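One protein chain omitted, others in place.
Per-chain numbering from 1; labels A, B and C assigned in written order.
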Amino acid sequence: MNGVHDMGGMHGMGPVKHEKDEPVFHAPWEGRTFALTLAAGAWGKWNIDAGRHEIELIPPAQYLRMSYYERWYVRLVELLAKRELVSREELETGHAKPGVPKASPRLTAGQVPALLSAGALASRRIAESPRFQPGQRVRARNIHPAGHTRLPRYARGKQGTIDRHRGGFVFPDTNAHFLGEKPQHVYSVRFAARELWGDQASPRDAVYIDMWDDYLEPA
Amino acid sequence: MNGVHDMGGMHGMGPVKHEKDEPVFHAPWEGRTFALTLAAGAWGKWNIDAGRHEIELIPPAQYLRMSYYERWYVRLVELLAKRELVSREELETGHAKPGVPKASPRLTAGQVPALLSAGALASRRIAESPRFQPGQRVRARNIHPAGHTRLPRYARGKQGTIDRHRGGFVFPDTNAHFLGEKPQHVYSVRFAARELWGDQASPRDAVYIDMWDDYLEPA
Amino acid sequence: MPPAEHHDHAHQDVPSDLALRVKALESLLVEKGLVDPAALDALIDTYENKVGPRNGARVVARAWAEPAYKARLLADGTSAIAEFGFSGRQGEHMVVVENTARVHNLIVCTLCSCYPWPVLGLPPVWYKSAAYRSRAVVDPRGVLREFGLEIGEDVEVRVWDSTAELRYLVLPERPAGTDHLSEEDLAALVTRDAMVGVAKVEYPKPGETA
Partner (left out) sequence: MPPAEHHDHAHQDVPSDLALRVKALESLLVEKGLVDPAALDALIDTYENKVGPRNGARVVARAWAEPAYKARLLADGTSAIAEFGFSGRQGEHMVVVENTARVHNLIVCTLCSCYPWPVLGLPPVWYKSAAYRSRAVVDPRGVLREFGLEIGEDVEVRVWDSTAELRYLVLPERPAGTDHLSEEDLAALVTRDAMVGVAKVEYPKPGETA
């Protein structure tokens, strides 16, 4: 979706503010929100793409006002309800509906190291060979899907060069909507800064974006 | 500037909400803000492009949160201060600094009808003939100025056809910054919806945008 | 626990003291001699009571009634509209676009909320909304559907993004069965929404019987 989250190239967001000796979390609720999200995610009721999309669905004015972990909180509540781990009624009352058995087995502290060090591989084996070769000119497609996509708006319609093949990966545009993994080749594509931004950019600079096959067409 | 005000093509802004029998102003302060803006504008200390740009300078999260006339209020305060009709100190205290003579002559009620029916012509005579002719293919330039522009982001880099010549007009990109009127030809350009939005758009539809000469290059 | 906040996104959180701040600003500007409260009253009165979509409706009705006027209107909107005395602020450079059986026109301003004040008055909230400004150019048929207007696939939708100093008025299609109506009766049928392109003119008017 062409959401406000897709902010590459926007002006007006102010200066970048660097905080010296920044803590990992600025308040205990941030850490709890982070941990709740990972622990609830361990039930496997959603995937990373669905999680990203849920944040994109926060209305733009609120998205921009909210801090990072406030967005995580909103996302967690929505995912719990939509994926039916918790009902809207339970979220409203703050208590489990009587008579519903406790979920099991939940993630334990002992399982945390293994969970984190395993991660979740998004790579997939793909039988067909890659459609594009390094050095080949390509164009990012001019698409404007209403759903989730990882093709940033500033690159659409722009020409670049295949830098290298990255391997096969789960396709976010379908996976985010639980419509299957549709794995496909991903390429690192080099876009000259001037192709993206015109003459104001340095003739030397470039932006590299990892692009799924479906995002590309021959130039 | 690539601001959040440039919202053609964005998703996530919700449904269009139509209000039946809508009043012109929803509260007295809206009408006063509207009228104050026009009356203060009659001093000629800013132009329409500077006024539009001042609204674009509202930070994105606040821009999206604010109602239309709240933006007008913020703009008016900023313009009054920047163009030195009122000092920041006076805006702070709410009172005129003692010893400063009253401004004169202010707009009177009797002058209102003439002010409104005259308007402010943005058209200008231009000696040179238009660079482009109806039917000619053109491309909107891929520019990303940090300042004011009226070339919407969704059209940049896209090809269209000159529909007709509109005449010569003041150039907003300079006028907004009090850098001169730089008048130039304006053309109505027809962009096929599919050129702008890809295959999801109707093959029949089109968007027409009035473009200043500086926004265009031959395709 | 309250549900996540982000569902009530229609709500615009206007600071409660905004009315007071506007009042304070007015009193400062009056004190400095910069504005005259009577001029403010006159400005408000103009757009609350004198200038509005009834102006545009008269233009449309005449174009329907008089082919010669319609030709002048489509050739030079500004001067044809000025025949009624409608002119000036935010209508200095008028363009009239005609709806037909093959073409449907829709007006928007994606960058702010440009609108032809002398013929339509000040724009309604929906026209100024982020929802309309964002979607009218990318999904005009979807937007029109929300307004209850289904545009056939054989009809071309033209969206006019009024980002320059040209201001647009849609000349709607004259409804069938109105041959016997006077220009004044015709004008009574014409709505603001039809002149922006989000509605058609209906006859008999919705809710009436023929």
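To be clear about the criterion, a residue touches a chain if its C-beta (ideal position, glycine included) is under 8 Å from a C-beta of that chain, and two chains touch if they have at least 3 such contacts.
Everything numeric here is computed off the predicted structure, so don't read it as measured data.
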Completion exercise
Out of A:Ala27, A:Ala146 or A:Ala219, the sole contact with the unshown chain comes from A:Ala27
Exercise for the section: Identify the residues of subunit A touching the omitted chain, counting contacts across the whole complex. Expected result: 5-11, 13-19, 22, 24-29, 31-36, 38-40, 43, 52, 55, 64-68, 70, 73, 76-77, 80, 85-86, 90-91, 94-96, 100, 102-104, 106-109, 111-113, 115-123, 150-152, 154, 166-167, 169-170, 186, 188, 193, 196-197, 201-202, 204-212
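The rule we apply is simple: only the chains that are shown with their structure count from here on.
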Practice task
Give me the ID of the chain with the smallest distance between its Cα centroid and the all-protein Cα centroid.
Solution key: B
Fill in the blank from the handout: In terms of mean CA position, the chain most removed from subunit C is A
Problem - Length of the line joining the C-alpha centres of subunit A and subunit C, rounded to whole Å - result: 40
Practice task
Go ahead and note the Å separation of the Cα centroids belonging to subunit A and subunit B.
Solution key: 35
Fill in the blank from the handout: Touching at least 2 other chains, the residues of subunit A are 2, 57, 59-61, 144
Completion exercise
Residue ranges of subunit C touching at least 2 other chains are 9, 130, 138
